[in-house]
Structure formats: structure tokens, C-alpha cells
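Read the structure below first, then the notes.
For this depiction, one protein chain was excluded, whereas all remaining protein chains were kept in their positions.
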Amino acid sequence: MVNLEDLKKEAKQILKDEKVKYIIGYKKGVNGLMPVPAFIKNPEDVDKLVWDPTCVYNLTLFIVDEKRRKAREKNPDERPVAIVVKGCDSRALIVLLQEKFIDRKDVYILGVSCENTGVLDEKKLIKKLKGKKAEKVEFDEKDNFVVFTQEGKVKIPAEEILAERCLECKANSPVIYDVLLGEKVERNINNPFKSLEITEDLSEEKKWAFWKEHLDKCIRCYACRSVCPMCYCDECVVDTISFAVTADTSAEEKAQKIKWVEKSPVSSENFVYHLVRAIHLAGRCIDCGECERVCPMDIPLRLLNKKLEKEVKELFDYDAGFDPDLPSLISCFKDEDPEDFIR
Amino acid sequence: MMAEEFEPKIVAFLCKWCSSAGSDLAGVSRMEYPSNVLPITVMCSGSVSPLYILSAFNRGADGVLVSGCHPGDCHYIKGNYYARRRIALINKLLEYIGLEPQRFQMSWVSAAEGTKYTQIIKDFVKELKPLGPQTKLRKDL
Amino acid sequence: MEKILTKKSFPQWVKKLVSYKIYAPVEEDNHWSYEIIDNPENIDLDYPLTVLSPKKIIFPQREVLLEFETSNENKLQVKETLPNDEPTVIFGVRPCDAKSLTLTDKVFGGDFEDLYYWRRRNQSTLVGLSCNIPPSPNCFCLSVDGSPHSKEGLDILMTDLGDKYIIETFTKKGDQLINAAKNLFKNSTSKDKNNLEKIQTESEKKIRRQVKDIKKIPPKLKEMFDSPIWDEESMSCLRCGICTYLCPTCHCFDINDEIASSSPIKGKRIRTWDNCQFPDFTMHSSGHNPRPDKASRLRQRIIHKFQYFVERYQNYQCTGCGRCISQCPVGIDIIEVLDKVSDYGP
Partner (left out) sequence: MKRTGVFTCHCGINIAGTVDVKRVAKELSDHTGVVHSEDYVYMCSDPGQNLIIEAIKEKRLDSVIIACCSPTLHETTFRNATKSAGINEFQCEIANIREQCSWVHKDMDKATEKAIKLTKSAVEKVRRNESLDPISVPVTRRALVIGGGIAGIQSALDLANSGFEVILVERSPSIGGHMIQLSETFPTLDCSQCILTPKMVEVSKHPKVKLMTYSEVQEISGYVGNFKVKILKKPTYVDPGKCTLCDECTKVCPVVVPNEFDIGLTGRRAIYIPFPQAIPATYTLDIKSCPGLLPIACGKCADVCEPDAIDFDMKPETVEEEVGAIIVATGYDLYDKELMAEYGYGKYTDVLDGLQFERLLSASGPTMGKILRPSDHKEPKEVVFIQCVGSRDPELHCAYCSKICCMYTAKHAMLYKHHVHDGQAYIFYIDIRSGGKDYEEFVQRAVEEDGVLYLRGKVAKIFEDKGKIKVWGVDTLTGKDIEVDADMVVLALATRPSKGAEELARKLKIAMDKDGFLSEAHPKLRPVESITAGMFLAGAAQAPKDIPEAVAQASGAAAKAIAILSQERLFHAPTVAKVNVNLCTGCGMCVDVCPYDALSLKDGKVEVNEVLCEGCGTCSATCLRAAIQVKNLTPLQVHEMIRASLGG
């Protein structure tokens, strides 16, 4: 089990030694159960750090942010940024390394192992508590979560409120790290694609009905792509305006921006947006589930990525985010790749 | 007054060296096939971006065909292998969101296979007619 | 004068309103939203805050402004497409959301009247439900001149008295709704009224959150344009559009011509919500972006709501519904930000 004090000790040390610019971690929010991202520069603030089952966010996206910020600075501080990552998050770092978006020396990785549990799904917890308000959740020795409410504390078996992705987790402890907190624990998931079962078995028309009902709700707040560490493009192909223009960009070039998708949040456009996103994440998505968590309209976005993750595994035996030296899924092939679908 | 029969619109991305040449051969050999297909010649099947396919459906295509050289015959040595991978994924994705699988096809058509091209188009049209217009991804104003 | 309606007979009231298009909160898998009602039994009046406010009905995310088509003689024909007149009732409007409409009224009214907005606004009757208990843990209406039982912007306010509602009517539109089903309503007794007052005072106590010193904010902001707090507070921002799209008072929009797939000369001019948190919101065609980073965009959001709007309309452009707090994926908390503003500097 991860000992928060060890994490703080390490954090204090690297800040004292000025080994890192700052530390990206989790701290308690002012209100409510869920924590907020913490950006800690001074050793004295280290005690704000928390580690508990509510630490759901994939913080690696702030490494992407950091790269952008650094690019804007005149003479940037070249020290690495330290970041707290779970197993799944660490896979995101690997993809970023694989795609040469970040350099290994730019990150100091504080890996935390989820061991036999994982992080919770706030929605599941709320349902479970039936009105009671959780103030704090802790790990417990035996794969339980201890939930503290005004009415006192309750023990809940982890699997009942674990985030869906944790139940199908492929990396319960970090794949890459500089410091590892907690144990590397073998955990075998019997069916890593269980969440797909219901939708996959639907008839063609039911599938369509399912996705139409959900995607019609989309308000295109783009939280899904904003929270995704793999969506690091400066300009998304669905953006209707070019960001990648400079003083010397000609009017023609500006006019070249293609409207693959209209701004109208209507069925067809929402579908194209989400399908493009899904296909661009094929072989890159590491299933941190953030897109689905942040969606204010409760669209089960994770399923789209999970489906492709499954196909990628079955068709090409490819797992994203385990080996930074592997070529990307779509920039390699095997002679024996399946082609039964081809006429 | 009898309702006019539904005529599906098929956008076909044909690689220049094999499939497009193959379809030209069909022409040279005066093989007849339905006029529903609208060919767009690309350099290589490997250059067909998922966006092209989605955009074609979004713009009202009832079916989309991507056709390239047979494995090993690619004019650009291996472009069609990358295409095969990419297309396989789009195929699965479209099937998962409930688009009729018949609406999206990939084929290998060599420069010598005018007959095969003709047959593919005939079959494609035959399979699309009963489905009616593709409205799922079509932009409707 | 206040009326009484038993909870049982509420659905019958709705049924009576045949000539209206009815919106009301419905629940699906712990997700509440305003939907068109065909069966009154589906209405859930015992609901937390909906994700989207009734803004989505009065000021829809997508509005067709006009249709155009070039004829074969290359003549351009343009057809204005105003929303059709159909009287609409929205049930279960929270006082804060009702108030938000009075704020957007100022924007779409004034020197230039936005026909599309007003067509919908005028034909809809808002039936409020006061918040005996705060519908969201982040409610702070009291801090921004609101209250859980404010009647601002409402035609009718219903208050839950256990097995019945006490109903206050403020406008003609409201009266019409009552008259549509007179016999269902009884006159209220003085006991009911005392009940009402008791509940109202208590409901205010139940509001947990508040802004420390809202009065100080507008003047303070004037000096804080270049303050470092914007950087600090926006560190964790994702640059997504949740806070603004979900805000009942945010009203920015974009206008695009969308061309039909069937023909290159036929299309529609469409207005959609826009969002100051998106990088492209202020992108100039020159390539220059006056608000290039998250910090400047967060600053814009705060200053617009608590300085510019106040200067122009003498109101905060915020009703304390707390949506932006509850729904922010990374827990950015506008109250926290405002408090930091008031604590800032000397």
C-alpha cells in the first residue's frame, strides 16, 4: 500500500535539492469530496499532497501544458517537472514519449501503484451512498474503501465503486517511473473488455439507437478532447479556425482550413467529431477514462475508445503505452495483418 | 405514379496505379456497370485518410469504397499495407456505432482486373439498394 | 393571492395545458434535464440542479437565422426563419435560472432587439420552484443578490409544502396558466402562508456557500488585469467549455453559413453558442490571439461577469447556481477565485 508520507518525503527532497521545477500531484479541494490538481513549488506546501481513491485525474495532460508554457518562455527553466502517476497515467507518458512529444529527461516520475484496487467512480459512490454525503475516502488493507460521511464511516468493497476502467485495468502499477511507491502486484483481469459486452452484442439498429441517443446530447464543450493527454495537437482537425498561422501565412493558406465538421451540435456533426477522435486515438488511448468522466452530458465515450482498443489487440496484437520504442500502431504493419474484410 | 427506384451514391477512392487503372480497363473493355459510382483517384490507397471516408458519408454518400493494389503489388511498395490496417479499424468503428456494414467496402483491384472492378461495383449497388439512403452520418440542414 | 395545489393534482394541471408546449425536469440515470413533456407523470419536481439551465430552451445552442439558395438564374433568395409562435411553459425553473434570463434579456434587449431570442422569450411562461433545500452543494445565490425563493423573472413560483404546493402568481401569463385549470386550485390559508415564510427563511439558512465580500470585487478587478493570480488559478484549467456552456447567463454566440451536402448553392445561416474559454474564440485571422492562454481566458470570464457586466447593466452576470463549480472537471471554484480576488493586494 502506498504510504503518503513516503510520497511527501520524496517530494520534499526533490524540491529541496531543486531537482525539479515543480511537482504535479493531487490536493484536497476547497469544497466537496474530489481533489484538485496541485502544482507544488515549495517544500513547505508538500504537505498539501494527498493520495486516496479519489485521485482519479490523469495529470499527464499538465505535462503537455508545461511543454506549451515552456515553448512560450524566453529562457525557460530546463529542469524536469515531477508528476504523480498511476499505472494508467504512466502509459500516457509512454505514448507521449513514443510520439516524441516529450523527452524522458523532462519528467521526473513519481509512480504510485494501485496494487489490488484503483480509484473510485464518483457517480457510483453517490448512488451507493443514497443521499449521504461522502467527505473522505481511504484505501483499506483488504481491497475495501473506507468512506467517511457525517453519519460516520462505512466500508465498501472496492469493486462496487471502482471506476469502470480500474475493473479492466491493464497496468495497476506504473510501467515507467523514477520512484515507485507501493508494491508492484500481479493482478489478472479475466475480461479486460467486459464493459463492451452489452453494446457489442446489440443489433445493428440498437447499436445505432444507443449511440444516437447519447451523441445527440453532445454540446461540443470539447471537455473530452481537452482533458485527453493524447489530444495534444495545437489545432484539432475539427476546429473551424486555424491556430497554426503566423505573420507570413498567406490568405490562401488561411482559407485552406477544411470544415470537416460544422459547429452545429447536430447528430451528423457530433458523430463525425467523436468518430474522428476515436479513430485518432486508436492504438494511442491508454484508457484513463477521463473523457467519459468529464463529460457533463454523461456520454459513455470510453466505450468508443475501448472498442478500438479491443480491435487493435485482437487484429494486430498491439497494446498502447507499454513500450516507448515501439512504432505507433498506424505507422507499422505486419504482412499477416487480417484482410478478410477486403474484397 | 410509381416511385423512382433509389439510386445509391457511391464514392470510390481508387489508387492511381492499380484500381484506377483497373477501372479504366473496364472502360476500355466496354464492361457495363451502374453509374452510381463516383471515382476519386488518389495516388495510393495508403493516402486515404479516415477523414475522407467520414466526410464522404457526412456529405451524403450511401456507400464508400476504398480500393488499392493487391498486397505486394503496391506501386509505392507498402502503402496498401498501411491502408489495410487503417481501414480495418474504421470498418470496426463504423460497425460498432451501427452503420450498416454493407455501406463501407475495401477491395484490391489490380490494373488487370477490370472485370473484378465491374463486379464489385455491381454487387455494391445491389447491396446498397435495399438499405435506402444513408442518413445516419449525412449532414442534414 | 396565493393558491394551493395538491401534489396529486399537479399532473392534471399540466394535462389541462393542451395549447402549450411543456418543458419540465425529467430524470434519466441520475441525470436531470429539461425535456418536452408528453406524459406529466414523467415530470420530476423533486430534482437537483439540471446540467443545462432553461437557457437551452429560450436561447438554443443552435438557431437557424435564415435560409438561402441561389436559383439557376444565379439569383440569391433569402428566407428569414424566425422560431414559430408556440406558447411554451417551463415547469420547475429554479429561481436562479429564472433570474439568469432577466440578465440575458438585458443583452438581447436594449438598443438592438434580438427577434429570435424574444420570440421564444415572450411566448414562454416560467413556472418556478423555490429551493427549500439547495439543489446543489455549490449554490451561492445569496451572494449575488439572489435567493432560493426569488420571483425575479418568473411568472409563477411554486413552493413545496410537503403534500401540496403553494403557488404565487406574478404575471398575466401566470394567471392564464392557473385559469386553464381553475378548479384544481384552492385558496391558501394563513397557516399555509406562515408555513411559506418559515420555509423560505429556513431555506436561506441552508445555503452553505457564499462569496466573502462580493461588493469589493468589481472595483478590485479594475486593478487586477495583470495580476499573477490568473496564472495560478488557471494552472489546472483544461480550456474546455463546460463552465461557460453550462452557465445560465453566458450568451456568446457564433454565426456560420452551413452549406447543404446536396447542392453548393443552398444553405443556412446558423447561430450557435460560442465560448470564451476556447482558444479560437478570440483568434484573429492575422494569426494574433489577444487571449492566447488559459490565464487570460479565465480572467476574461471573471472580469466579464463581475466588472464589465456590472458596469454596463448594474448586475453581476452570475446567479450563484454553482454549475461551473460542480461540473468543472478539475474543480476550479469560482467562489474560491472571487475570494482570492477580494483578499488580493493591500
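By letter and in written order, the chains are A, B and C; residue numbering begins at 1 in each of them.
In this section, contacts are C-beta pairs under 8 Å (C-beta built on N, C-alpha and C of every residue); 3 or more make two chains touch, one makes a residue touch a chain.
Note that the structure is a prediction, hence the values are computed from the model and not measured.
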Checklist line | Among shown chains, those touching the left-out chain | finding: A, B, C
Checklist line | Option from A:Val245, A:Ile286 or A:Val312 whose C-beta touches the chain left out | finding: A:Val245
Check: Any idea which of B:Ala21, B:Leu65 or B:Leu128 touches the chain not displayed?
Finding: B:Ala21
Notebook entry, point to check: Can you name the residues of subunit A that touch the chain not displayed here?
Noted result: 99-101, 232-237, 243-246, 249, 256, 258, 260, 280, 327-328, 330-332
Next item on the list: Provide the residue numbers of subunit B that touch the chain removed from this figure.
Entry: 7, 9, 11, 17, 21, 23-28, 30-35, 38-40, 42-44, 46-52, 55-56, 59-61, 70, 72-79, 82-83, 86, 111-112, 118
Notebook entry, point to check: Residues on subunit C that touch the omitted chain in the whole complex?
Noted result: 72, 74, 259-264
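Assume only the chains that are shown with their structure count from here on.
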Notebook entry, point to check: Per the centroid of Cα atoms for each chain, what is the distance between subunit A and subunit B, given in Å?
Noted result: 36
Next item on the list: Express in whole angstrom the distance between the two chain centres, defined as the mean CA positions of subunit A and subunit C.
Entry: 31
Next item on the list: Can you tell me which residues of subunit A touch two or more of the remaining chains?
Entry: 262, 266
Margin query: Residues touching two or more other chains, restricted to subunit C: which are they?
Written below: 258
Check: Where on subunit C does subunit A make contact in their complex?
Finding: 29-31, 51-52, 61-62, 137-138, 209, 235-236, 238-242, 245-246, 254, 256, 258, 270, 272-273, 275, 278-280, 283, 285-287, 289, 293, 325-327, 329-333, 335-336
Next item on the list: State the interface residues of subunit C toward subunit B in the complex, per the touch definition above.
Entry: 258, 260-262, 266-268
Item checked: Complex contacts: residues of subunit B adjacent to subunit A -> 50-51, 54-55, 58, 71, 78, 81-82, 84-94, 96-101, 105-108, 120, 136-140
